[in-house]
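Next up is a structure, given as structure tokens.
In this view, the complex is presented without one of its protein chains, the others remaining in place.
This part shows chain A:
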Amino acid sequence: MAIITVQRPKLAWHEKAFISTLFKGLKITLSHALRTFLQIAGKKPKVTMEYPEQKWDDQLPDYYRGAPALVTDEHERERCVSCQLCEFICPPKAITITPGEIPSDDPWAKVEKRPKEFEIDMIRCIYCGMCEEVCPEQAIFLRKDYAITGLSRKEMVHDKKRLYEIGGQRVGLVNKWNELK
């Protein structure tokens, strides 16, 4: 086991009198100032961004955990079958689902169930992604939206309509209800 004892420096007289230290510090500060000028001139990548004019969005990975939302498939079918697994797993209990039946004359009657109400309280949600992880229907996804705001608590509860609005349509997922059953 290698142990190293950290060294406490002994200062020379010019360091004690701040002579050399002053120049050393100024050198570092000036080099940073120069770098900043280069950044402004566009010669070097900037450290900061001017949000909201500039955004980081194109750097976000696909699995970025923003606001959760529901999606529909190619045929505009609601993917959610209201199994309520996400409601169960959600650690802060942000999801409330009221399951509903699909009427028998509906073309998707074989799916049997879909949510009548689906609410996510965005004040409670902690963007953990567990709902997406457990959903057996690939119906709920965390999107790249991170600026979720509202003027009232009620506005911050996303209802079913709003969730489908944010989520939109997602193609290329497994469509088990189309072929198999």
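We take it that contacts are C-beta pairs under 8 Å (C-beta built on N, C-alpha and C of every residue); 3 or more make two chains touch, one makes a residue touch a chain; residues count from 1.
Throughout what follows, contacts and distances are computed from a predicted model.
From the set "Phenylacetic acid degradation protein", "NADH-quinone oxidoreductase subunit D", "(2Fe-2S)-binding protein" or "Sarcosine oxidase subunit alpha family protein", the protein name that UniProt assigns to the chain left out of the figure is "NADH-quinone oxidoreductase subunit D". Where chain A meets the missing chain, the touching residues are 1-9, 11, 15-16, 18, 21, 24-25, 28-29, 32, 47, 59-61, 63-65, 83, 85, 88-89, 91, 126-130, 133-134, 136-138, 142, 174, 176.
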